[in-house]
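Note that one protein chain is taken out, while the other chains of the complex remain in position.
Presenting subunit A:
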Amino acid sequence: MSLLLSPCRQFTPFPMPSHHALKLEPVSIPKPLKRRKSHGSEKSSRVLGYYGLTAPPYKLDALEPYMSKRTLELHWGGYHHDYVESLNKQLKNSSLYGYTLEELIKITYNNGNPLPEFNNAAEVWNHDFFWESMQPDGDKLPWGGLLQQIEKDFGSFSNFKDEFMQSAMGLFGSGWVWLILKREEKRLAVVRTSNAVCPLVFDDIPLIALDMWEHAYYLDYKDDRRRYVSNFMNHLVSWHSATLRIARAEAFVNLGEPKIPVA
């Protein structure tokens, strides 16, 4: 499995050109978010860091016929690529460097009054996550612990599918639909967010994402969103990826008493 889970993978030190004037006076650096627990690295370095474009973990034509190669070329090569470029441009003259991408998103979200970098940062992360939420020959069903958790929190897998579909169809405008693990409530939920917002800003743990911006499906499905969502659910979604994520999340969220076999 080549799926990457490290939160630091986008941190790429950028070689400074020799003519770049180093600011020697102290730069005002925003304080890290006050958090009850530490969920990631604190801003650890003053090295100017830029983000790179990570590629989907499969060839661009691997999701045919449910998502065409052309869509992936434009979506990844165009939109996702442009978000990375714009973010890097914004960060060039900003003091917001040295964060991991996830931390950058939470900081620039600024509790609902987003800074200009938020949109680009969040969309970069969202798209990375989206490619990993899919795989060629997507699994029809989750299994094991994840399936149990879905059945526990939704009643049945098909209830979950219906709720996901309804949420997607009820979205007004651009946005995303997510299967998340709610950190505080310790259960799974389907949420939908507008534009670039992602559940990280609410401190929840995403497991699956579906891009409902029109550019994600328009070439392949035109206005037939229902078919797009149902193809995603039935043919593209990667339960392997979701399983890995919930396994990792279990280190941070207590999902209940373990089933310890009685001798």
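In this text, a residue touches a chain if its C-beta (ideal position, glycine included) is under 8 Å from a C-beta of that chain, and two chains touch if they have at least 3 such contacts; residues count from 1.
Everything below uses one rule, namely that contacts and distances are computed from a predicted model.
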Protein name as given in UniProt for the chain not displayed, "b(0,+)-type amino acid transporter 1", "Cardiotrophin-like cytokine factor 1", "Superoxide dismutase" or "Large ribosomal subunit protein uL15m": "Superoxide dismutase"
Touch with the omitted chain, as defined above, among A:E64, A:D82, A:D139 or A:D203: A:D82
Which of A:Y51, A:F154, A:W213 or A:Y228 contacts the chain that the document leaves out: A:W213
Hidden-chain contact residue, picked from the options A:T100, A:N119 or A:Q149: A:N119
Where the missing chain touches subunit A, by residue: 74, 78-79, 82, 119, 172-175, 194-196, 213-215, 218-219, 222-223
